[in-house]
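With one protein chain withheld, the remaining protein chains of the complex are depicted in position.
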Amino acid sequence: MMDWAYLFEISLTGIASGGLYALAALAFVMVYKATRVVNIAIGEMLMAGGYLFFTFAAMWALPLWLAIPAAVLACGLLGAVIERTMIRPLLGEPPISVFMVTVGLSSVLIGLVEMIWTADQRRLPEFMPTNPIMVGDAFLAPKVFWGAVIAAVFIAAVLLVFRYWRGGVALRATASDQAAAYSVGINVPRVFSLAWVASAMLAAISGIIVGSIGGISSSMGVFGLSVLVVVIVGGLDSVLGALVGGILIGLVEALAGAYLGGEYKLLATFVVLVVILMARPYGLFGTHEIERL
Amino acid sequence: METTLAHGANSAAQPLLQVDSVTLAFGGVRALSGVGFGVQPGSITAVIGPNGAGKTSLFNTISGFYRPTSGSIRFRGQDITRIPAPQRAKMGLGRSFQNIALFRGMTVLDNIKLGRHAHLKTNVFDALFYMGRARREEAELRRDIEERIIDFLEIDHIRHAPVSALSYGLQKRVEMARALAMQPEILMLDEPVAGMNREETEDMARFILDVRAEWGVTVLMVEHDMGMVMDLSDHVVVLNFGQVISQGVPAVVQADPEVNRAYLGSGNVDELRAKLRAAARIPTSAGAAA
Partner (left out) sequence: MRIGTLKESYVADAALFDSRTQHAWLAIAAVLLVLFPFIASDYWLYLACLVAINVASATGLNILTGYTGLVSLGQAAFMGLGAYTVAILQTRYGTPMLLNLLAGGVVAMLGGIIVGIPSLRVKGLYLAIATIAASFIAHFLFANFEITGGTAGLSLAPARVLGMDLDTSFRLYWLIVPVTVLMLLGAANLFRTRIGRAFIAIRDRDISAEVLGIALLRYKLLSFGLSSFYAGIAGGLWAYFFRVVTPESFPLSMSIFFLAAIIVGGMGSILGGILGAVFMTMVPELLKLLVDLLPGGASLAVFLSPVRLVIFGALIIGFLVFEPLGLAEVWRRVRRFFHLWPFRN
């Protein structure tokens, strides 16, 4: 007998956590859309945001309305530094090189976090309402729900920005041809910096939310692997894809975790990845690059 | 004046390469429509036409990179339309590329040796061990390339140079060398003298003639340099908008009014203006002056 109520409850949690994936995926897509860089350190940047918030809110006991923006801005600064020191020098190099730089970056970030804050898991101060959320008979953890709500707000904001701001077109121009973008007057370095700063800030928000739900630790970056799958499923340069992909992967993981067991979550995600890579390598909404001989 | 279209029924002997009603469509774009012609063994055939006419697409289809939507390609009488590209190389279709496709991580010598890949026999186990079959094959290959190709194309002074360090003209020559290493029966040259000066063009023309004379290789080339095309070719095929609009000996093609219209326009300014206006949907005004 199929327990529909249980399925519904699990799916609800899945969709909500999918919203979180979507937000982090958005941070990834932002960088890819502007600079064609696959940032495999996205999970670690998320972690940095969570730790910065921890420092401001717990260690320095700043009030929340100060700590959250401070953490987000500090992470944005980190993004700018990363872009300037390790991404920009590799302009024009094959994309594999930049990819490997981000691999190195993830290592550096994990090491730094362990050095400064040790590898122990920490809890973040509570700032979300704690009343359990009930949808009919289904229970939804409040943190997950509110996290998803915050994520949805930011996703909507980013979608609007991309739609109505002419900068969105500039972003795509710099990604596809830097020299051409330069020659029509787009300030390419500034666009690059902006993209990385924005991405880092989105990652920070993600990190704060995810950290609030499950605590922060130096292995938090593993979240980034699921985010990677989300963007591949959705399409590396598609904002809509990040949304749809996020919800999809959130569902898959929740269902796998509930019906197969916790250790199958990541496995299920990677199986989805392999299937998508074989069937539709450019994702559901990504743009297909055609190679000319 | 004979101008045959579509099916090239131009000679009694069996053509080495026969392209039959080949159509190539990418989505809504038709790169080639019903293209047909034959290349006689031992001839130098040139494919000409304005930019975007489909010449490189034609080459890519013959090479096996694109599969035609309809039509067939026969080589030595055998239908090769469905045969994958690497096998066509083994059968004797050699080629050079429009935008030099040398392997930048290798020296000139290694690039040329690569051309012979399809005809070599060394397998992985031979390669790992090296002493024995691989060594013999490599030595044999080296001797052959040095004596027949490097000498012939006069590139002995750069054999160990990395290709990325060479001038454009030399790179083109190395491309040709690599194509020759493929031991081709038919050599397809995509714009062999593009970007070359007078002297380099003459050198390349001389090489092409020598290749035909000494090696017995049939040449099929895409070229824009009309002087070279008319001086060298036995047979010329003219493409425009993916269709063959004329073919025959150079003199015939040169005089063909269709060809002139495609390349040079009709010379009638009013006709041109009317065409442009129609395309832009601008209302007829008393606009004079250019």
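Here are a few things to note about the model shown:
Going in written order, the chains are labelled A and B, and every chain counts its residues from 1.
As a working rule, a residue touches a chain if its C-beta (ideal position, glycine included) is under 8 Å from a C-beta of that chain, and two chains touch if they have at least 3 such contacts.
All values reported here derive from a predicted model rather than from experimental measurement.
When the omitted chain is restored, the residue from B:P68, B:G115 or B:P192 that touches it is B:G115. Residues of chain B that touch the chain left out of view are 63-65, 84-87, 89-90, 95, 97, 101, 103-106, 110, 113-120, 122-124, 126-130, 134-135, 137-139, 142-143, 146, 178, 182. Within chain A, the residues in touch with the undisplayed chain are 38, 86, 89-90, 93, 95-97, 99-101, 103-115, 119, 218, 225, 228, 232, 263, 266-267, 270-271, 273-274, 277-278, 281, 291, 293.
Heads up, the rule we're going with is that only the chains that are shown with their structure count from here on.
If you average the CA atoms of chain A and of chain B, the two centres end up 49 Å from each other.
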